[in-house]
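My questions will all concern the structure given below.
Left out: one protein chain. Kept in place: all the others.
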Amino acid sequence: MTATRQPFTATRRRVLGLAMLATGVMAVSARGATPAPPRIVVLGGGAGGAVAARTAKRLGGEAVSVTLVEAAPSYVTCFFSNWVIAGLRAMEDITHGYAGLAADGIAVVHGRAEAIDRDARAIRLATGETIPYDRLILAPGIALRHEAVPGYSEAAALTMPHAWKAGPQTTLLRSRLEALGPTASIVMLVPPNPYRCPPGPYERAALMAHRLKATGRAGARLTILDAKETFSKQALFQEGWERHTPGMVQWLPPSVHGGILSVDPATNSVETGLDVFSGDLITVIPPQQAAPIAVDAGLADPDGWCPVVPAAMRSPMDSFVHVIGDAAKAGEMPKSAFAAASQGRVAAVAVLADLLGWPRPEPRYFNTCWSLIAPDDGVKVGALYGEKAGGIATVKGFVSQPGEPAAERRRAVDEAENWYAAITAEMFG
Amino acid sequence: MRGYRLCVSRLVRPSTAAPGHGQSRRHFLRLALLGPAAAAWPGVSLAATERFDSEVALFTAGRPVRADGLNLEAPPVAESGYSVPVTVTSAGTGPDRVVRVRLLAPDNPLVRLATVTVGDTGVPLRLSTRIRLARSQTVVALAETAGGQVLRAEAAIAVVVGGCGFDLPLEPG
Partner (left out) sequence: MERPRLRLPERVRAGDVVPVRALLMHPMESGLRLGPDGGRVPRRIVYRIACSFEGEPLLVMDLEPGIAANPYVEFAFLARRSGTLTVVYTEDGGAETAVEAFIEVEA
C-alpha cells in the first residue's frame, strides 16, 4: 500500500535525541545499579510496534528489558502490497522476519496475545503464559468489521477478497486479478473514514487498472462504490486514472450509488440504494476499528478506536499503556505505516523517560504517504504534526500538485522505493 | 502531454458573478491576475465571455431575467472537476412552474452543459445531475416558467483540478 517516509529534519532530530539520551545511559551505568531492569512490552510487530521496540532497545540498552509480542513468525507489509497485487513486486519482497530484533537484544515472543490484564499489568497469551510489563506499548493494528457490510464475512472474503491485511488475501486478490478476462468488470467497495491507509483503495484501483491494461485487458472496467463523497488526493487520482487508463476506473459516491446495502458472495454482486452491481471480481474493503485486544481491554472509545494523550500517545484510560499506529485516534494523522513508526519513536522515548527518569523531549510527529498512480507516476502528501488544543494537528504539510512534470512523478516513485528500504530497515534491522 | 497540462486548474476562487453583459473588463482583470499560465488556457478568453453571453441571449430571447424563484445548489469547493454535483430547485407552481432549465458553465470550453424540458411532474422542480468543470467558475442555471418568465440562479465553485474531459479548446469548426 501507500508508502511513508520520515523527512530529513526528523532524522537530524533523532540523532540529537540519541546523543542526549546516551548521556543518560552512561549515568545509569555509572551508578552500577543491579536491580532487574524495567520491563517494556510491545504488543504488535508492525511498523509502529517494531520501531517502538527497536527505539526503546537502541536507546535504553541494558537499562531496560524489551519484549515484542507478535503472533506471526514473519511480517508482510501492508504498505507496498498494492505493488504485489499489480505484479510490480513479489510477496517475498514485502515479507520480513524478526531475527534482527532478536539480535538487538529484544525478546521476541511469537504467540497470540489473548488479553491485557491491566490490573496485574501483564499480557496473557493464548498458551496461558503471562508476560508482565512496567510499560505497555500497544500496537495491535486494525480489526476488519466484516459484519458492518451485510452479507460479508471472513468466509465471504475468500470469494470477495479485501486484501486489507497483507498476506494470503494479497495473494488471493493478485491471482483473481490475473484470472480476469479482457472485458471483465471489477467492483471495489471502499469504507467510510477512518480506515487504514486513506489513499490505498485509489492507488489499488490505479494499479489494478494498470495491470489489466498492460496485459491486453484495457476493456476491463473497475467501479469504485465509495462510502464517501470525497477522498484523499482525489484530484490527483482522478487525473491519473484518466491519463493512464482512460475510461477503465469509475468512481461513484454514495449520492449516486445510493449507499451500500449488502453484498452477496453467491452471486458476486453488491446491492446499493440505486441498483445491484455485479462483477467478475468484487473486492470489499470493510469498515474498521482498533484490534479486539485493545477494545476488550477497555482502551477504546465507543467508536472502536483508542484515544491517546497527544504528548506521548499515552492512553487516557491507563497511564501504563501507550497506544500507537492504526488502532489509535491520533488526531489529524492518517493511519499509515510512517505515522505509526513516528508514534512508535515518540512512545518509546516517553516510556524511557518514565522508567529511567530521562529527559522528555517535545514530541514531533511526521507522516509522508506516497501513492502510485502508475509504475512510473508517484504522488506524495506529507505533514509535520504537533500538539494543538489537546489533539494532534497539522503544523505544516505538502502535497503533490496536479500537472507536475513526468520526471518529478518518476522521482517520487524512486523516493517511495528508497523509503520502503529505509522503513523496513528501521523495523527489522 | 500538452493536453494534459491544459486541463489543470489552480484553486482560484471564482468571481461571485458570472461574466455577462458589460463584464468583459472584470473578466479580463481576472485573467491578468491569474498570470501567463491562465492566459495560455484556451478556454479562459474573451471569446468565452461572448459564448456565454450569446447562450444567455438565446435562452432569454429578450425577456427580462428574474434573480429570484430559482436555486442552484453546488459545493463551494470541488476537489476535482471531473464530476461536480449540482441541484436546481424551484418552488414555483401553476404559471410559475419551471418547464425548461438550461445549465451553463461560462468558463468551460463548451459553455452549455444541458437543457432539461420538464413535463407535468405535479411537483415543484428538484433536479440533480453531475457536471464537468474545466476550472473554477460560477455556474449559471436559467429557467423558463409556464408563464414565460425567465429565472436565473448562480453558484460559485472553486475547482482544485479541472475536468479532464476537456483537453482541447473547442470542437472543430
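Chains: A and B, in written order; residue numbering restarts at 1 for each.
Assume contacts are C-beta pairs under 8 Å (C-beta built on N, C-alpha and C of every residue); 3 or more make two chains touch, one makes a residue touch a chain.
These figures come from a predicted structure and were not determined experimentally.
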From A:Gly97, A:Pro150 or A:Gly247, residue that would touch the chain that is not displayed: A:Gly247
Contacting the left-out chain in the complete assembly, out of A:Asn82, A:Thr223, A:Ser315 or A:Thr424: A:Thr223
From B:Val56, B:Leu72 or B:Leu127, residue that would touch the chain that is not displayed: B:Leu127
Residue of B:Ala48, B:Leu70, B:Ala105 or B:Val140 touching the missing chain in the full complex: B:Ala105
Chain A residues that touch the omitted chain in the full complex: 221, 223, 246-247, 250, 252, 256-258, 273-275
Hidden partner chain, residues of chain B it touches: 2-4, 82-84, 103, 105, 108-110, 112-123, 125-132, 163-171
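Throughout what follows, only the chains that are shown with their structure count from here on.
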Computed distance of Cα centres, chain B from chain A, in Å: 42
Contact set on chain B toward chain A in their complex: 1, 4-5, 7-8, 79-80, 82-83, 85, 130, 160-161, 164
Chain A residues touching chain B - in the complex, by the definition given at the top: 230, 234-236, 238-239, 242-243, 251, 255-256, 402-403, 406
